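Heads up, the thing below is written out as structure tokens.
For this depiction, one protein chain was excluded, whereas all remaining protein chains were kept in their positions.
Up next, chain A:
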Amino acid sequence: MEISSFSSELFEQSNFNVDDFVKKVASREIYASNITETKDKLNRLSIQTAEEIKHNVYKNYANFMETSKEVGHLEGKMNQLRQSLDDQRKLLNLFKNLNDGSNSELNESPNSKALSIQNSSLTLLLEQVEGCGVIAQKPGRTLLYHSDLEALHSDDYSFLHKFHAYLLSDALLLTIPQRKRNKSTFNSSSSSVISRHRSNSIINSAESTNTYQYKFHAFYELELVNIINIEDSKEVRNSFQLLKFPESLVFRCANAHLKKEWLECIENARKQLLSELKSKGLGKINEEDEENEDKIVASDLDKNKNLRDLFSEFDILLAQRDFEKAVDMLLRIKSSKPQTDSSHLLIYKQKESELINILRKDLTQSKERRNSKGVVKTGKRVVNSLIRLKIVDEAIDLFIDYHKHLNSETLRKIKLEESNTIYMNNLLNSFFENLRLSYLSFKEQFSNLINYCYSTYLSWCDTEIEILIKKLQSQHYLGRHFSVTIENTELIFLKATEFSNSGNFDVKFMFEVKLTPILEQSIKDQQEILIEASLQRSKLELENSLGNNEQNRQIQIEKFINDIQHLGLGDNFSQTDIDLIKQCTSSSLQFNRAALDCFTDCLKVYYQEINFTLVEAFTKLFKAELSIYNLYLNKSSSNNLKIKKSDILKNINLLDKVFRLIQEIYSSRTGLNSKHFVKVQDKIEKFKKDYF
């Protein structure tokens, strides 16, 4: 006995020496049984350590997940803040403009002022122009002026086509009217003057079905272009020129006044930009950059043309819904594009978001149609496209989004069954099958990004598990009834282990963490129920108000012995123990049987997290039972009770026996010895000594 009574603390001592330990063990009398016992004990200890390590690893995971969730949350908050700051800044700018306007432009034409106030928000842009979301997103950017303009051939000033141009605080945006329904309107406008407001309303009524009046055409940063006034001549009037070598665009305004406004607004915007740049201390282009730039000028020329072609090819592919090729095209553009050119970068970004939006929309639609196959197909497509475009964060978000949808769909479809087991099996099988599939496609789609996205994926699994458990809890499959809770928990752990063992990641820990509070509550509740029941039965027993006492007792004896066999504890009861059982009162038999039952149940789902609750519950339970016997004895001394003192001793002996058994199976299952249990055991001993 001594050999096997060492504890794990022994190994934790810093001066522990294996050889000494073995010598010490070997120096004593050795029986085979002792050696096996020691071996078992060591095995148990190593299992326990392994569990603890596993447990700690998971704890780290859990912490990590919590943190990453928190970070995501904070990021969202930051975005919100940024946006509201932008809004504020825009408002402030607007007020500033209003002030400036009323101070200095009192005598100016009321027309231009009204326009600049009315439209300095970019919402107008978002409303009128298709595909300019990216442009409107830039913080601090405002709309200064806009009107129709005619583009002229720069060689002979012949009419080319109509633009609607927007002057932003840092750029000029050219758009073309969507679909020309009434061609003559536009052609005749080249020779006749149409006020911009009227032309807007014409387009409006013609395009009542299309929400956007204009389509994005080109974008020029004011910093990088020259705006040149063209002196009126026989050939051309009311015009100005935009120069961004080698591009040269000539715009004709509807009248001299409009041209004056355009040039003034551009001039003011550029002055503003310049002073902003100067105050920031960064002249945008320094001399060294210029040199490099010059060398690529010639190839830029070809590139610009090429890019334009590629962009329009992309548009066609998008229209044909050939997403695969569209992504290819974008990648081609990306690789050929000089990153320095911010206007191209903008168009690129815009095309990219166009593509993603369409893919996203597809996904939403198939989700709405509740078409799981469609969701998988479109989901995979958008995720793959995003990955190829290297938009990984959004890819994993969408991946999770559609798998989340799939999960909730499957769970929703599982019919409630009358049988707990059938329902639980169906539910868990589908859940783990989905998880398996999601993991499979996660590995497949994110193949070389797994490390980067793994924590996000795991954190999602974690939430899915939580959802599952909440669902089970709300339907009383967990947490309501003790034995159902234990049965279902056991099944969950079984399936989780199966899942992990078939080459997937470890989910049991995740379940454990979520189930802990439920199990703890369940154990506590059950402990209270058992105490309460025993108290009631003892009262009745004392008052001897139980009818046919002996018959009931015989039934209880039979049940007890049956249960022992059933729980596989038959070997732990000797003939004397059986004889003892046969002499106990029925309340004692009922208590001990229920306690044993409950304890073996708890051990079925045992894991470290619930250890404390388990020990605490059974400590309380046996203490409470002991105090009932205390009550018996006190009463038996005053009254002449039906129950003799010797009967009580037998009851206590059975309690003693069962409690020892509980400790035994506890330490054989967990490899632990509980101080709390030992204390209760001491109490029982003392109780016996004091009274008998």
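In this section, a contact is a pair of C-beta atoms (placed from the backbone, for glycine too) under 8 Å apart; a residue touches a chain by one contact, two chains touch by 3 or more; residues count from 1.
Operating definition for what follows: contacts and distances are computed from a predicted model.
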In UniProt, the chain not displayed here, chosen among "Tubulin delta chain", "small monomeric GTPase", "Enhancer of polycomb-like protein" or "NADPH:adrenodoxin oxidoreductase, mitochondrial", goes by "small monomeric GTPase"
Contact with the hidden chain, among A:Ile230, A:Leu363, A:Ile400 or A:Leu621, goes to A:Ile230
Touch assignment to the omitted chain, from A:Val25, A:Leu94 or A:Leu274, lands on A:Leu274
Among listed residues A:Gln48, A:Gln241 or A:Gln473, the absent chain is touched only by A:Gln241
In the full complex, chain A touches the hidden chain through residues 153, 155-156, 158, 223-231, 233, 235-236, 241, 243-246, 248, 263, 267, 274, 283-285, 290-291, 294-295, 297-298
